[in-house]
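Only one protein chain is missing; all other protein chains are in place.
Take a look at chain A:
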Amino acid sequence: MTNSTIHFLLNNKRVTIENIDPNLTILQYLREIQFNTGTKEGCASGDCGACTVVLAELDATDNTKLNYQSINSCITFVGSLHGKQLITVEDLKDGAKLHHAQQTLIDNHGTQCGFCTPGFVMSSFALHKHNKKPTRAEVLEALAGNLCRCTGYRSIIEAALTESVAVESDTFAQHYEQTVSALTELQKLPTPCLIGNGNRYIAPKDIGELAHELINEPKSILLAGGTDLALSVTQNLAIINSLVYVGGVKELAKIEESDSEIIIGSALPYSKFIDTLHHYYPDLGEMIERIGSKQVRNNGTLGGNIGNASPIGDMPPALIALGATMTLHRNGVERTMLVEDFFIDYKKTLLKPSEFIKSIQIPKPLAGQTLKLYKISKRFDDDISAVLAAIFIEQKTQNATGCIDNTITEIRIAFGGMAAIPKRSPSTEAVLKGNVLTQTLIEQAKEALTTDFQPMSDVRASDKYRMTVAQNLIEKCYLELQSKTIETRVVNYA
């Protein structure tokens, strides 16, 4: 049963939206329908953060708790507002008194032209809701998706570092229980649906409903974070006729662990599984922190990153190297396959009509196993990779007679940005597997790469650079395995 309305809180006010084109973004809704112009459009592609707003939602495991998530409103469709509280820069002032996130910027002279400022205020606000005494690293992570062209950032960093511990509680803290209560009420509403301008949006609440919806409307577009999908609308002026939002399906938005695996729901945003993955695979955690921005990671999902099948998606090469599997669901029937097998050709996958990605299973590391990841991009943060190398190695440290060995018993090398799909390098693996690594062997391995890949040149990198870097990353991996003290990554000098 569906209602053709969505319901959310605009700060403390309950709002109902109906008869609106679901292709409308939150930014457009704010500026053109609510006439709240504090939130700015800088790019309409999720790259600059001027449009940052904060969504407060009930925590999945503790329904008395609110999570404050910064997102790019320019690439988030209005449907995603359902059941959440939308907080914008206009909501922070308490009468005439500026919020901590605002006052600290003024005190540190952290504004010049001011256009990026509302976005920074909201990102800082969300950060301090999470941690009243953030470290410099946490500040940099929270604000990496907000571009400023005027200040050079130092003053903004100082502002965000200023502790909010001693500050009186803000209006959101004062209304905390009412907000929890109001959002709890919204959870009880039937499946949200929006119909406007001949276009449709629906947010099924469970797998059964989702599967059924996709059988009925096989041409529907699956929407999770929408951090790439929305650009077809905001940049290419496409109109999506039928959007099926998977983020409301609880089974898809959770993370579980078994003894041997981490199981991540396809609709769980990056920000909710990064810590778990970092625990088991530190390189992976560090790499994910460079995917997009905080705003993007609060929306974007693994299901989206895989399903989008971009040759430069960052998760697939890592998942392939880890030997991860994925489970697909179609009308009550499930099948599981290696992530590696899912990609056929440029933007073509094995996904059938009416089928969706349900979960991704990542094996936990066993003794002697390491994952090394290298993301190469022009700008360190919030940049699409030129090349991503994922190298999974298993080394036995003792042979049958108990001597130190270091034979490579298993190796999987996968790349993004080197072919039309994320791909392993069987020739390179064949050179290394079953052997002890030597410089000579590494040189052979580098040569073997040219057999498996003929990368292209584009705006991000030349073909020659891609191949040279891919080869050098094999070298770098070798150096790191040989020595625990060698310095090999500029990132450690952040």
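Brief remarks follow.
Operating definition for what follows: contacts are C-beta pairs under 8 Å (C-beta built on N, C-alpha and C of every residue); 3 or more make two chains touch, one makes a residue touch a chain; residues count from 1.
FYI, contacts and distances are computed from a predicted model.
The listed choices are "Peptide/nickel transport system permease protein", "Carbohydrate ABC transporter ATP-binding protein, CUT1 family", "Transketolase" or "Xanthine dehydrogenase large subunit"; the UniProt protein name belonging to the chain that is not shown reads "Xanthine dehydrogenase large subunit".
Residue in contact with the omitted chain (choice from A:Asn108, A:Asn305, A:Gln395 or A:Thr428): A:Asn108. The hidden chain makes contact, of the residues A:Gly38, A:Gly323 or A:Pro426, with A:Gly38. Considering the whole complex, the residue from A:Val89, A:Ile202 or A:Ile360 that touches the absent chain is A:Val89. Residue-wise, the contact with the chain that is not shown comes from A:Asp382, picked out of A:Glu355, A:Asp382 or A:Glu429. Residue positions on chain A in contact with the hidden chain: 35-45, 47-48, 50, 88-90, 92-93, 98, 102-103, 105-109, 111-118, 121, 140, 143-157, 235, 237, 374, 376, 378-384, 386, 458-462, 465, 468-469, 472-473, 475-476, 479, 486-491, 493-494, in rising order.
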